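I have a structure here, written as structure tokens, and I will follow up with some questions on it.
Of the protein chains in this complex, one is absent; all others appear in place.
Going in written order, the chains are labelled A and B, and every chain counts its residues from 1.
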Amino acid sequence: MLYDFKKKGEHEMDKVMSDKKVILLYVLPALILIMTIVYVPIILTGYYGLLKWDGIGEKTFIGLDNYSKLLTDSMFWKSTYHSFLLAAFSVISLGAYLLVSVILSGKIKGSNLFRKIYLVPMLLSSVAIAQLWMKVYHPTNGVMNRFLLSIGVENPPLWLADTSIVLYAIFLPIIWQYAGFYILIYYAALKNIPESLVEAARIDGASPWQIAYKIKVPLIAGVIKVTIVLAVVGSLKYFDLIYIMTDGGPNGASEVMASYMYKQAFRMNDFGYGSAVGFFLLLIALTVTWLIRKLTATKEEVQY
Amino acid sequence: MFKKTLTMLLLILFVSIFALTACGSDDETDATDDAQGTSDNDTEEVDDGTDEDGDDGDGVKEEVTIDFMHLWPAGISAGQNRIVNEIIDQFQDEYPHIKVEQEVLENEQYKTKLQVVSSSNQLPDVGMTWAAGFMEPYVQGNLFSPLDDILDDPFRSSFVSGTLEAYSVDGVNYAFPLELNIAPIYYNKGIFAEHGLDVPETYDEFLNVVETLADNGVAPIALGNRDRWTGSLWYMYLADRIGGESALNSAIDRSGSFENPALIQAAEETQKLVNMDAFNRGFNGLSNDEAKSEFLNETAAMYLMGSWELPNFTTNEDIPQEFRDNVGFFKFPTIEGGEGDLDSWVGGPGVGLFVAENSEVKEEAKLFVKYFVEKWGEQSVTGAGVIPGTAVDTSSIDLPQLYIDVLNELGNASNITLFADVQMSPGVAEVHLNMIQSLFGNDATPEDFAKTHEEALAEEE
Partner (left out) sequence: MVETKVSKSQTKSTSQLEKPPSLMRGLMLSKITSWVLFILLSVLAVVQLLPLVWLFFFSLKNNQEVFNLSPLAFPTEPKWENYVTVWTQGNINTYFFNSVWITAASVLLTVFVASFVTFAITRMKWKWNKLVLGLFMVAMMIPIHSTLIPLFSFYTTIGIMNHPLALIITYSAFNLPITIMILLGFYYTLPREVEEAAIMDGCSVHRLFFTIILPMTKPVLATTAIINMIYNWNEYVFVNTFISSDRFKTLTVGIQNFIGQYSTDWGAIGATLMISIIPILLAFFVLSNRIVEGITSGSVKG
């Protein structure tokens, strides 16, 4: 039914590209997958948040008690603040990754090899990365403090034990861990820019920096926006390294929303409250994403 | 070209999925188990067929499978794992119609999974639990089966007194202990001798040891307080030696208060130790593993830890012989004017075995649990270095001296206070552990420390 050779014209294109059956066929597999596997738990999480439940025994419906407790739970807000800090640092670091990617996508020698090497740490599992950085931060024989001692620093910081610096100390490996991820995305996007556009600019006498700044970066603006959302959402629900390296401690100094949720639900057996935290995390991420989309909205997406 | 590869790949994908689905449903051997849903398939599928044929002779009893979830993997817990497998083999020989299938998980993952499967009432038939506060929600939720009916007399009296109580709720027993530990202070004889130090008999002498070592640039005590229960041991001993064995216990069971002056004083003493630099640098950010390595590497002189570490100081070949010969232990010294007794210990049973209440093979599972505990008690010390919950006759077995000494202390113990974080409900335990870290980090005053505990405990009442 799709083979329609009769007419060529705008409406023909529209007709073919708005075929309901085809759209359904293309959208349905993903939609079914996500609805059953992700949305059912999301809805149940919201519902569990209305219960007094240890995740083991009987469930008691308590309405919005957990949510109202959440609003006055200073530890939750502290961990929310930490999560937002992480999100902010992650977004800032995107600038550096973009810079590296722009350089790599140029014709500098060895860029093909560099590009691959830069992504290697991304392949390591969190267990390995955590172990590595615990060695770096060890208070007495860690790489960092040995170096500081050797240049004459008397009392090098206790990176993971000092409540005032532990959060920043642990942000570093998290942000480093994802460097490869974003460089990979930016690199692929930059490589997707047709050579002819860059060439045209060069003929007009644009310097490489101008080409990067005025042509390449604007052309991948859509991808950059996506990475900002990914960085923010990923940071807000970040869990792994914090759980392994500090377990949120000392005394909550490096607690983030997801680790707090985990502790409430699985360690303290307050699954109802943990679910409320998890659901709230989702709402917060949703709001922030909506804000980002609003702030970065442009009239039309760029096309080459 | 691309389309072709795509079609091929998709085809392979679907075929493999269907192939697997198909072979999944092939396993009808474990039919009894299907309701359990969790672990009906195993690597020993092939054995199944042969077993079945062999049993045709009996023909009386229906084949059943017991799912057994534990946390002793063959890699790190080789000794425990070997004994588990031996016991299972013997058990299966003795009861040919019963098959035991294991699932092994690591500590943290084990706890998470136990809670997840409980939420759907899908507990394994037999599994491991911790005592008191940990198991209480499971008992309240009717997930563990009462085991009093198999606790007949010679069996009941084989347990070290006090251990069964840790697994009882309202006088009913729900699990049998497999481990029993006490926590002595291990010390490095070499380092002590080098600085002319003797084993301290009183707390003042102990403080003197700490001071001497600290002045000489040796970390007196190895502590990995990121794990928090490690610091809790120090606090518990101080509370015991100052306020006597009842001080902490009564605060937790609510017959007393946490704002008891003795408990506050214990917190003050803890901070005094911290301020004397008694612990290795950066202890609040170090794991127990990292701290232990400082003791093993002879950069720290003392280490307060459970008797489960004994293999590292006696039989573990990975650790240099000279070091192992150099390790001794002493009891936490008494404090002048305090009410504590030298023979009162911090410790208690570790993991125990439970039977799931909704197990379809409850009778067989109970049979297995009893069989397991009996056999385990006979060989756990010699085979895995684990002190079991049942009494061990030290005269009949050949053990390193350090083991015998610890076992004798265990026999002479006037009291064993169960680890605070196990004693408390999970919610309060988390508060306790966080406060321990704050106390050690000088982020909380002793008064705040006591007050926060009191509030958390009172809220649960």
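The criterion applied here is as follows: a contact is a pair of C-beta atoms (placed from the backbone, for glycine too) under 8 Å apart; a residue touches a chain by one contact, two chains touch by 3 or more.
Here the structure is a predicted model, which is why all the values come from computation and not from measurement.
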In the full complex, which of A:45, A:79, A:93 or A:269 touches the chain missing from this view? A:45
Among A:64, A:226 or A:291, exactly one should touch the missing chain; which is it? A:226
Considering the whole complex, not just the chains shown, which residues of chain A touch the missing one? 2-5, 8, 12-14, 16-20, 22-23, 25-27, 29-31, 33-34, 36-42, 44-45, 48, 55, 100, 102-129, 131-132, 135-136, 141, 143, 146, 181, 184-185, 187-189, 191-192, 194-196, 198-200, 202-203, 205, 207-209, 211-212, 219-220, 222-223, 225-226, 229-230, 233, 236-237, 239, 257-258, 261-262, 265-266, 271, 274-275, 278-279, 281-282, 285-286, 289, 301-304
For chain B, which residues lie in contact with the unshown chain of the complex? 2-3, 6, 9-10, 13, 16-17, 20-21, 24, 37-43, 45, 67, 69, 71-78, 103-107, 109, 112-113, 115-117, 119-120, 122, 288-290, 292-294, 296-297, 306, 308-309, 312, 318-319, 350-351
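Here, only the chains that are shown with their structure count from here on.
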Separation of mean Cα positions, chain B and chain A [Å, integer]: 37
With touch defined as at the start, can you tell me which chain B residues reach chain A in the complex? 111-112, 115-116, 118-119, 137-138, 140-143, 225-228, 280-287, 290, 299, 425-427, 429-430, 434-435, 437-438, 441, 443-444
Sort out for me which residues of chain A touch chain B in the complex. 54-58, 134, 137-140, 158-163, 166, 246-247, 249-252, 263, 266-271
